[in-house]
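Once you've had a glance at the structure underneath, I'll fire off some questions.
Apart from one protein chain that is not included, each protein chain of the complex appears where it belongs.
By written order: A and B. Residues from 1 in each chain.
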Amino acid sequence: MKFGILVNEGPYTHEASDTAYHFTSAALKAGHEVVRVFFYHDGVNNGTRLGVPPQDDRNITERWAELAKQYDVELILCVAAAQRRGLLDADEARRAGKDADNMAEGFQISGLGQLIDAGIQADRLVVFGD
Amino acid sequence: MATKKFLYVNRKPPHGSIYALESLEVVLIGAAFEQDVSLAFVDDGVYQLLRKQDTSEIGSKNFSPTFRALGDYDVSKIYVERESLELRGLTKDDLMELTYEDEDDDWAEKDAIRIVDSEELGAIFEQQDVLLNF
Partner (left out) sequence: MSILHIINKSPYERNSLDTCLRLAQDGSGILLIEDGIYAARKNASAAEKLQSALEKHKIYALEPDLKARGIDAEHTIEGISLVDYDGFVTLATEYEKLQSWL
């Protein structure tokens, strides 16, 4: 089956990203396809390259990136939500005249259309949030 | 590919958090995909449709006028749960007037808001293909 995953909250503050990760991981292991994982609202903060969580706890950003790499899954940060919250890739940073970018590897910035497209392409859209 | 029925479920009030605004943004962008879109307002989500919102003193963007554009984006089905309104002492008169032009009726301007009771709304949920919550 094809799944679309929507993550509405950032790492650590809410359990949403964790639950989404465990679900996505289980789905992929079971042989299902994940059309993409779309991060919206504060969910874009899952894509920060600068997170330094404590050593004895999970690294949510890296965990997503590893899973995505292993199964070739798209991790998409909504461009509008990301700009608003200061999550920029190199192109966005340059366009906005900012002196740094902070997006983690494995994540890409794209438009809200990718969320709708996931809803259209997937057999099931699963939403994780607050 | 056949169109899918998308229902956007709104349960949160405006301004106290960004969910109402950003959910509306998805609806507007989503319009380009020409799917069968409906909106549902339940619980505190009904407050998003209240008239006379004025955000000037809290200094944030008043996005409530944008709801009036929904008709232009082919959104003609805006469901508001009766129980949610009643619990909050609200009636349809407290809500903004949201209309659309019915292409099957000579582009007559019609009311997009449909007040439905819980049973009806529950049945509407079951008819959808994709349920979006923010």
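Here is the rule we use: a contact is a pair of C-beta atoms (placed from the backbone, for glycine too) under 8 Å apart; a residue touches a chain by one contact, two chains touch by 3 or more.
As the structure is a prediction and not an experimental result, all values here were calculated from the model.
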item: Missing-partner contacts on chain A, residue numbers; value: 1, 3, 8, 15-16, 19, 22-23, 25-27, 29-30, 32, 124-130
item: Positions on chain B contacted by the hidden chain, ascending; value: 9, 11-12, 19, 42-43, 83, 118, 121-123, 125-126, 128-131, 133-134
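As a convention for this text, only the chains that are shown with their structure count from here on.
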item: Distance between chain centroids, defined by C-alpha means - chain A, chain B (Å); value: 27
item: Touching residues (chain side chain A, partner chain B) in the complex; value: 6, 8, 40-41, 80-81, 111-113, 115-117, 119-120, 125, 127, 129
item: For the chain B and chain A complex, residues of the former touching the latter; value: 1, 4, 6, 18-19, 22, 25-26, 29-30, 32-33, 35, 130-134
